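Following this message is one structure expressed as structure tokens.
Just one protein chain is left out here, and the rest sit where they should.
A, B and C label the chains in the order they appear, each numbered from 1.
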Amino acid sequence: MGTNEIALYQTMVLIRRFEETVNELYMQGRIPSTLHLYIGQEAVAAGVCSALNLDDYVLTTHRPHGHALAKGVEAKAIMAELFGKATGTCKGKGGSMHVGDIRVGVFPAIAIVGGNVPIAAGAALSAKMMKNGRVAVSFFGDGAANEGDWHEAMNVAALWKLPMLFVCENNLYAASTPYKAAFNIETIARRADAYGMPGVVVDGNDVLAVHRVAQQAVERARAGEGPTLIECRTYRQCGHSRSDPRTYRTQIEEAEWKTKDPIVNFRKYLLEELHVDENSLRQVDEKVEADLREAIAYADASPLPAADDLYSDVYTPTSEGGRHA
Amino acid sequence: MGTNEIALYQTMVLIRRFEETVNELYMQGRIPSTLHLYIGQEAVAAGVCSALNLDDYVLTTHRPHGHALAKGVEAKAIMAELFGKATGTCKGKGGSMHVGDIRVGVFPAIAIVGGNVPIAAGAALSAKMMKNGRVAVSFFGDGAANEGDWHEAMNVAALWKLPMLFVCENNLYAASTPYKAAFNIETIARRADAYGMPGVVVDGNDVLAVHRVAQQAVERARAGEGPTLIECRTYRQCGHSRSDPRTYRTQIEEAEWKTKDPIVNFRKYLLEELHVDENSLRQVDEKVEADLREAIAYADASPLPAADDLYSDVYTPTSEGGRHA
Amino acid sequence: MPKMSIAEAIRQGIREEMRRDARVFCLGEDIGIQGGFGGAFTVTLGLSEEFGHERILDTPISEAAIAGLAIGSAVCGMRPIADVQYGDFLFEMMDQLANQAAKLRYMSGGTLSVPMVMRAPVGATGRGSQHAQSLEAFFTHVPGLKVVCPATAYDAKGLLKAAVRDDDPVLIFEHKLLYGSKGARSEKGALSPIGEVPDEDYIVPIGVGAVRRTGKDVTIVANLLMLYRSLAAAETLAQKGIEAEVIDPRTLVPLDKNLILDSVRKTGRLLIVEEDNLTNGWVAEVAALMADEGFAWLDAPIKRVAAPDVPPPFAPPLERAYVPDEQRIVDAVLSML
Partner (left out) sequence: MPKMSIAEAIRQGIREEMRRDARVFCLGEDIGIQGGFGGAFTVTLGLSEEFGHERILDTPISEAAIAGLAIGSAVCGMRPIADVQYGDFLFEMMDQLANQAAKLRYMSGGTLSVPMVMRAPVGATGRGSQHAQSLEAFFTHVPGLKVVCPATAYDAKGLLKAAVRDDDPVLIFEHKLLYGSKGARSEKGALSPIGEVPDEDYIVPIGVGAVRRTGKDVTIVANLLMLYRSLAAAETLAQKGIEAEVIDPRTLVPLDKNLILDSVRKTGRLLIVEEDNLTNGWVAEVAALMADEGFAWLDAPIKRVAAPDVPPPFAPPLERAYVPDEQRIVDAVLSML
């Protein structure tokens, strides 16, 4: 065993508890708008991002909290963003669907399904041209793989051997639409072949498996051998967005996936297989709770943006556009 | 042997001579604008369209003359369109890149690369919903297979088992761009698998082979078994558009493909293998020449559109929009 | 007469058209899944139960394909009603709409028609930059398309039915905050313009605007949510003795130009209100038209109230400052007198 596993555990617990917490806050009316939660998919973000360096790039989606946290965006900055505060990752201009922090390589999340994929290819292209050894990861859902943008980016990335990972989180649903209603194929990974790219299917609820596959893909990418499509089979344990009653799927199915919970099972594995001391896990849990309390306090205490902030950040000051308002 | 082969021969000769003729007319300044000629690819249009009924649908591209002729659009109406005359297939409003005649199932050609593919899926959807037994064919080039529109249409067609054919004319170049510079895979047909669709590669210069493959795909489609991707390997013997010096490819390559000329070889096959009487082929040739002379005379004698025609045909008269002009 | 919300009125319109005409069908994302949402804003809820999955088609997330399916099937005799979950996603099918749907009839020399409907919800509702735009202006510039924007339940049903029967492509822009403020998809700040909607068949003709309030001092032209803010502003102004005439264009293409001209002739003052950002919005076209054809009657500069030229922001105080409110409308009118 090693610190790695504990770190993975911590990342997953942080994501899970972050999501549960913001869901509660949302129910209490303390968070405006809508939320797409990542509950159940934590092993993907944790497994992939643990294979990355701080200066690698991550592009995420309408469901971005997990990826952002796993890549090192501060919980309190995300929390503040969800609260719509001036101290948020986007100064309150982005919101839940656009959290990110370019200082740790996370682009503002892109809520257009499939829209982040060509941009991730662009980030990877920059790494290739600048020879800075970085890789770019595009996270996307099963639904995104039917967008034209996805196809164009897959092809050019394979063609130019761009240093990137295409990480598909196949959680079996795109909003209410089951996988089978959108695909005539058994796995999305199979599509990699259409571009001359390797494609792998991995148990997206097994953080170590995800990590291993991602690690290999990252090595391939850094070695100039090109991109990999990784399909992580997982399940969103929560609704698609706020107030989704999930009546388009069965409780049996939900219960089944509950038994495959990535955190519960990994905790068990740590305790039973790696003989990790339960106390140390409890310490992790407590650390997470403390961090979240701090994040909420921070977000709460932070000021709202001033109405005037509306007008800034459209153009870069060095080249301010000067449009009439 | 049978009338079928002679009809295929006639279609190919008509297309070839039509293209050579309009090229000359273009050089003489009698045709305005630009032309994308189909010389060398005749076996694809002839082979596929001979497997269709008159009420099946064809969607074509910036290089549409061959498809339109093969599907039964009148040569004189296409000629008149190229001349910009009021008697053209589009009353002079379309031009070379938009010829078509919906009365014989040919949509106005769509010059946005990849743009016709989702629309062809729509035509196929109508056939499925109306249960009228029709099929739709989308013709497109190798280059088009990298457009997002293509991907989205491929997926939905496979998913819904739409009665349609995806006919890729892989002529090894997209404008000046060689196939290898745009694809990291050996065949485009391989992409069919990504959608759970059968994909076939066929010698696009062998009209009988194309016809056979198309025939099977049409039967599959009409039987409700869904679409097929057919990759026809062929070669554009002419430039991409007017005045293209073709300096991006070698004369050796061009000469090699010249030996694979679909018409020369098919003529030889008819004479030597099927023992067709050369006279009957000569009659076909003469008929084509007579038709073309007639087409030119028709186009020449036809009136130009009146300047006022500019304003009609934007909206359907039954629901005329009444925008201010 | 039954009262209903806009979402219900549209649903009833779709249902009636589908019963009336076997060619009519719906396609879109998450519109008909069993136990699902009925589209992003519940409009198509229950329709797959009545019409089956053969006529309520749940598509993959493929906007260009949705448009292409609608275009191709429309040319071949069907009457598709397609939708996007949020108007912002129309950009993903922009080529299919602006280069294909709009041009096919013209390019064919008038030998075919494209009788399709595309529905798109617009308006800022706290979801940030990519789920908030009001995209009318991107399409009013495209000849070959028609653009409507119903603000009442009566118009929503009537314009939907007119659009389905129209032989040309019609884009329907619906406002998220006007669907109705109750139920699963309630929204903060939502209005509920519950209105009387006849159960029988009727249409609201495309291209005909409506005077929602008469007045002699100033003409206000506003659509969708801005119509309600303008009406509220008009009440406030009335308390100051200023009588605003409020016009709901209902259709942006073709625009009911004469209705606006007649009003401006009477009032001599024109304010146009739009939710999207100012520069080159559809309000610019109305202003330009009136600065030409209505010039003789204008007693004051033509004013526009619109969002500033920034992407839609997320934080509530920013969004409130972004979307034009009653106060801005009142102030603009006062500045013209």
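Here is the rule we go by: contacts are C-beta pairs under 8 Å (C-beta built on N, C-alpha and C of every residue); 3 or more make two chains touch, one makes a residue touch a chain.
Keep in mind the model is a prediction, meaning the values are calculated, not measured.
Trainee: Which shown chains does the hidden chain touch?
Mentor: Result: the unshown chain touches A, B, C.
Trainee: Taking the full complex into account, find the residue in C:5, C:130 or C:251 that is in contact with the omitted chain.
Mentor: If we include the chain that is not displayed, C:130 is the one touching it.
Trainee: Among B:147, B:169 or B:206, which one touches the chain that has been omitted from the display?
Mentor: Answering carefully, the residue with contact to the hidden chain is B:147.
Trainee: May I ask which residue of C:16, C:29, C:95 or C:275 touches the chain that does not appear here?
Mentor: Only one of C:16, C:29, C:95 or C:275 touches the chain omitted from view, namely C:95.
Trainee: If I consider the whole complex, including the chain that's not displayed, which of B:114, B:163 or B:198 touches that chain?
Mentor: B:114
Trainee: Take the complete complex as the reference. Which residues in chain B touch the chain that isn't displayed?
Mentor: Listed in rising order, the touching residues are 32-34, 81, 84-85, 88, 90, 92-98, 110-114, 143-144, 146-149, 174-178, 181-183, 243-245, 247-249, 304-307, 309-311, 314, 323-325.
Trainee: Please give every residue of chain A in contact with the chain that is not shown.
Mentor: 57, 59, 88-94, 98, 100-103, 107-108, 110, 112, 115, 117-127, 129-130, 136, 148-149, 152-153, 155-156, 159-160, 312-316, 318-319, 321-324
Trainee: So that we can see where the missing chain sits, which residues of chain C does it touch?
Mentor: Here the touching residues of chain C are 88-89, 91-92, 94-95, 98-99, 102-103, 106-107, 128-130, 137-138, 140-141, 143-144, 253, 276-277, 279-285, 287-288, 290-293, 295-296, 298, 300-304, 308-311, 313.
By our rule, only the chains that are shown with their structure count from here on.
Trainee: What's the chain with its C-alpha centre farthest out from chain B?
Mentor: A
Trainee: Which one of the chains is closest to the middle, using the mean of its C-alpha atoms?
Mentor: Most central by this criterion: C.
Trainee: With chain centres defined as C-alpha means, what is the inter-centre distance between chain A and chain B in Å?
Mentor: 45
Trainee: Provide the C-alpha centroid distance between chain A and chain C, rounded to the nearest whole angstrom.
Mentor: Centre-to-centre distance between chain A and chain C: 35 Å.
Trainee: Starting from the mean Cα coordinates of chain B and chain C, work out the distance between those two points in Å.
Mentor: Inter-chain centre distance comes to 39 Å.
Trainee: Can you pull out the residues of chain C that are in contact with at least two other chains?
Mentor: Residues 59-60, 62-64 of chain C touch two or more partner chains.
Trainee: Going by the touch rule set out above, which residues of chain A reach two or more other chains?
Mentor: Residues 146-149, 182-183 of chain A touch two or more partner chains.
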